[in-house]
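Take this structure, written in structure tokens, and hold onto it; I'll ask about it next.
With one protein chain removed, the remaining protein chains of the complex are shown where they sit.
Showing subunit A:
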């Protein structure tokens, strides 16, 4: 045994007594310079862009990617030269006289070159990282659209292990060089072989079409360390497969080298051992991924979206009972990066189709799809017309409903209940069992069935608008199945009551003040130069006394009707600075103040088919089973009084939805409740001026959660492509790191 150590020590003496090795190691510092230089070029481009454009940059990561192949090449060259230079000078004969066992001579070099590769690899990895991060400075933490940051500093999870693995792989690189050197024997031949392995093949992989190119690239030597250590690497391999490959590279090379020696010495045992090890290691990446075994059959259906169907019990209390079929949609992962799982997008409404969202807003998910399949569905309560709509209820049933008026006394309240019940029963008759199971908890159980069918252990969520209600129900019912949950512009799950209504009134009042300010500042506003608040309050007051007719339509708007019709436009001005809906609203108000509500009627009718806002039964089916309620006549009186106290411009507006549930025939099955404080991962809520505070309520009890406040109008920030918000959300979905408390996003400054 001591003899083996003597030979290893002799190889160390050989290595350190050659000055050329020192020069070569010094040359490896080129890798550090390269990392710094490329990063500096990125920074120069980055600084010249607007903050919004910067979001589209590709991450520099830990700063190793450009320098690493160079570092590995130098270390591999050291390994190769340790053999090939002996052949070139003839010293191999002297070495073999000193150590006649050829195999021992080769493998005594292994610990020496591996040790040097390890030490130099670590030094270079940390050097490249430090250089790149120094060049990036504070920009390193800037978030990008794909959820990464421009740089990844040591404080980020996975970076330190990544550097350690990348450095340690220097040992593997040196051993690959040693094996190639022993196999090829000539220095030039060995260096060319290494250039092919470390530069030519990876370069060739990059020009292959997607996703084949990135997949092939995943198998390249320099791309393996990241796939071993990084939680969301660029490559497609799992950490174990990548580790096996990283070991396989030197094993194959050394087997080749040992084989060349064995064939000369006419001994075949090392050859057989190496071949066996190579085959075993090669099998590991080939093993089928155990990630998911889906029971679903997907087929192309709309554009990029793939579709599948799943049968679920109509009544989850009777799982063996009657089944209904729900339709699923999927934007598959791009296959260029390691797949981390499924992001489930829960659509709003209630009644929106998530498949439609994937089709219309697929671009919002483009970056997320590097690591995730994005799956959604047309929930059981979908009301959007189209192929996804369940045929149990007629379109008329889903898309129409009564006009709601504020009842002024107990008798009017009872009459409202009668009207509501009669309208509901018309629809319920078609399928009472289905009608009684349209609550968001049933929707959440459907999502759980989808999860099981997908074969995913956990799901990540993007829930938009009313989709946050089934999301909250899912978090409550299946907390252990939640990997991450991002809720955007939705219902906070606070029981309908004074607190909830205060928040909403405060929100719409602030937004109305913004509308008024905009009109003062905007010459094209129809009310420009007038006191908008005064005009509005006079209009509402006079309409409450005497409704304002829609000329030629036989309908008239009460003050309440005006509020209900105006509120969506106040909340959503449309793209700024054009603000088309604010222009439209100002014109409608001006016209109504002059005695004609036609301006309101025309845009309301365009959206709803009715000249006055209608309370859709399809929406109420879910609202009412989710426990939306004014709390009886007394509760209604209290809430109405509250509105009149706190909301000079929109008093009563927040009663419109809950009043539709007075007298509803189906049972409340999913009363409002925020997710529990235990058993859930940190969650993230995002919202605009008008929906942030309500949404924030949903995550307030879940430890570690935070919110993103968008300083602007809007609703459904992720789906509508708000890039700053998407960057934060993607970062959370990718890394499970919620944004810092107090995070805000601002609308991008308009281009000059």
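Keep in mind that, in the parts below, contacts are C-beta pairs under 8 Å (C-beta built on N, C-alpha and C of every residue); 3 or more make two chains touch, one makes a residue touch a chain; residues count from 1.
We adopt the following convention: contacts and distances are computed from a predicted model.
There's a gap in the complex where one chain should be. From "Transglutaminase-like superfamily protein", "ATP-binding cassette domain-containing protein", "DNA helicase" or "ABC transporter permease", what does UniProt name that chain?
"ATP-binding cassette domain-containing protein"
Among A:62, A:86 or A:367, which one is in touch with the chain left out?
Of these options, the touching residue for the absent chain is A:86.
Out of A:55, A:83 or A:99, which is the one that touches the chain we can't see?
From the options A:55, A:83 or A:99, the contact with the absent chain belongs to A:99.
Which parts of subunit A are in contact with the chain that was left out?
Output for subunit A: 2-3, 6-7, 9-11, 13-14, 17-20, 85-86, 89-101, 265-266.
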